[in-house]
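Please read through the structure below; I'll follow up with questions.
Note that this complex is displayed minus one protein chain, with the remaining chains in position.
== chain A ==
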Amino acid sequence: MFLMTFMVGGWRRAPVIRVSRSGIKMTVENGTALLAGSGSVWRVKWAHPEFGQVLASCSFDRTAAVWEEIVGESNDKQRGQSHWIKRTTLVDSRTSVTDVKFAPKHMGLMLTTCSADGVVRIYEAPDVMNLSQWSLQHEISCKLSCSCISWNPSSSRAHPPMIAVGSDDSNVTYGGKVQIYEYNENTRKYAKAETLVTVTDPVHDVAFAPNLGRSFHVLAIATKDVRIFKLVPLRRESTSSSAPTKFEVQVMAQFDSHNSQVWRVSWNITSTLLASSGDDGCVRLWKANYMDNWKCTGILRGDGSPVNSSGHAAALNAVGVSAAGQLLVGAASAGRYFFPHLDPPRAGSRLGHLLPPPFLIEQMYESDPTHALQPRHRYTVNTTNQPNEHD
C-alpha cells in the first residue's frame, strides 16, 4: 500500500493498484466507475495503512478526492467483498490540481495538494475515522504555477515539517523553480525557507530522500536533467526561532543522460537507488557507491514492439493483477550475466561481458477487465517453477 503514484491520464476508470507491503496486488473495480470525474486524473497516492485503505487522487477537473475501501458489511452477498467509496472531494482549487501527497504519518492524516494557480493546500482529517471531513489548514501561495510537491519524510524531532514545491513555469527569468517551505511552531504557518536559485528550467517532479538519521536533507529534482541536492541546515545565530532555517545548498549529482526533459524522480525505500524517467523513453536507475560516486546502474526501455494483446481496446481502462503469491522467476539467459564455466576452459571469451546484470523482467500482468483476477503470463523468459516457500 505504499508508494503508489500512477499516471492515469485520460482514464475514465482508474485501476486500483495495491502494492501491498511486499507483494504486488492489483484489483480492478470491475463495473463500478471508481473515478467518475470529468477530467484526467493526474496522480493517485496511497495513505499509510494505519489510516486504512485510503487513496487520494488529483485531477484536471480542479478537484482532489479521497477514496476509501470498505469491506461489505452484514450478510448480504457483498459480504467480504470490498468496494471503494469516494469520501470527499476537495474543491478549493480554481485550476487543475497537479499533485497530491499525504504528509508523513507522524503528522497525522494530512493531505497536500498543489495546483496550477500556484497554491499549495494542506488539509487535515481531524477524525481519522471520518474521512468525509477535511479541514483546510494551510494555504501557501507560491506565486508560480505548481507542478509537484514532496514532503520531507524525516520524522526526526530536529527537523520541522518541510515541503518542497516545484514549478513547471517555463519562464526562465522567474528564477528558482523549487521552493522549500518549513513549518514554524511560533507563527503556526509555513514560511519559505529556501529557493533553489540554480534550478531555472521547468521542474516536473521533486522527491525528498528518506532521511536515514542524517543531519542534512537530500532532494532529487526532475527538470531538463536529473539533479540531486544536499540541503545542509545552517546553525541559527540568534535563538529567535521565528525565522525559517537557512540551508547551504550543494549539488551532489547531476545527470543529463536522458538528454531531454525528465518527468519523474523517485527514491527507493532506503534511498540507495533513484529512478528517473524522461523524454528519451527510458527509466534510469542511479546509485551511489560507497565512495559517493553516482552512476547509472540500470536502464529500462520499451522494446518497441507492438502490443500483442487480445483485449486491446478495453485493456487500457484497467490494469489488473492479482495473486502476488505465485511470482514466476524468469531467468533471461540472454540478458543475464554469468561467470562462465571455469572448467574446462572455453575457447574465446571466458568471462567476456563484465557488466552489472541487467534487470530481469519477472512477470507481466495483462489487464483485461473480463479476466481481471487472473494474471496471464504472457511473457516469461525461461520460466522456472518457484516452490512457494511461505513461512
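Convention: a residue touches a chain if its C-beta (ideal position, glycine included) is under 8 Å from a C-beta of that chain, and two chains touch if they have at least 3 such contacts; residues count from 1.
One rule holds in what follows: contacts and distances are computed from a predicted model.
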Which of "MutL C-terminal dimerisation domain-containing protein", "Pleiotropic regulatory locus 1", "Elongator complex protein 4" or "Nuclear pore complex protein Nup85" matches, in UniProt, the chain that is not displayed: "Nuclear pore complex protein Nup85"
Contact residue for the chain not shown (choose from A:His159, A:Lys192 or A:Arg214): A:Arg214
Hidden partner interface residues of chain A, rising order: 2-7, 9-11, 17, 19-24, 26, 48-53, 70-71, 73, 105-106, 128-129, 155, 210, 212-214, 257, 260, 263-264, 266-270, 272, 275, 277, 279-283, 288, 290-292, 295-309, 311-312, 315-316, 319, 321, 327, 329, 331, 333, 335-345, 349-352, 354-368, 378-379, 382, 384, 386-387, 389-391
